[in-house]
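Other chains of the complex are left out, but the ones given are in their true place.
Per-chain residue numbering starts at 1, and chain names A and B are given in the order in which the chains are listed.
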């Protein structure tokens, strides 16, 4: 069994945003030389997500509206967590969108359906954040 | 380390529905010959889910009501994604229900608690869809 580890780094200039990281994850798989296995991709921060959905700007706008309806940022004072911080909503949004994905690697490629794309979802940006890519296989 | 791959195929006749796929996943494990490892089961489409919950029709009816409350299908025009499509709600519902599960395989069996059952959740049906089963272990 082989294993591989890499950190991806992001600094989203707005509070919230989505970045397609599919190509970066495939680059990690290529670099690992692993042909059959699993790749774990997870946010290393608890106010961010890694998830798989459509690379379509209208949908990302719908995510913004929808998450603000389910877990609104403001008023900051509505949350018990927000004493020294103002990011309680980001902790909640990330529960809906998820921390991590696990994907199959088959014949050295992300084993994906036709529209699957991997995204980093930021809910408390304007600061450096990291994503972990861990691969095991052969 | 051994690995195994199989696609399951579905064509749900309604827009939304739930199919218990536990036995099909166990069949894959049996076919793989893997006794200790992990099985990943994921929707290959971004308007569908794989998740674990109760095989109880009342609960599935509650899922329908609840998901329609949190991410209603209509009006289609409420979503920026719905220009050429009408399935933005399906992309949102799938975020709540999840893309994938990872389960332990111990002694050649799905290592499950007493009521755990695996479901394919369809949110934009009436078309062919696929689920990927990937197993690694020994």
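The working rule: a contact is a pair of C-beta atoms (placed from the backbone, for glycine too) under 8 Å apart; a residue touches a chain by one contact, two chains touch by 3 or more.
Small disclaimer: the values here were computed from a predicted structure and weren't measured.
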Identical protein chains across the whole complex (2 displayed): 3
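By our rule, only the chains that are shown with their structure count from here on.
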Cα-centroid distance, chain A relative to chain B, in whole angstrom: 20
In the complex with chain A, residue positions of chain B that touch it: 1, 3, 5, 38, 40, 42-46, 70-71, 79-83, 88, 91-92, 94-96, 98-100, 102, 130, 132, 134, 136
Complex contact set, residues of chain A against chain B: 1, 36-38, 51-54, 56-59, 61-63, 65-66, 70, 96-98, 101-104, 106, 111-116, 136-138
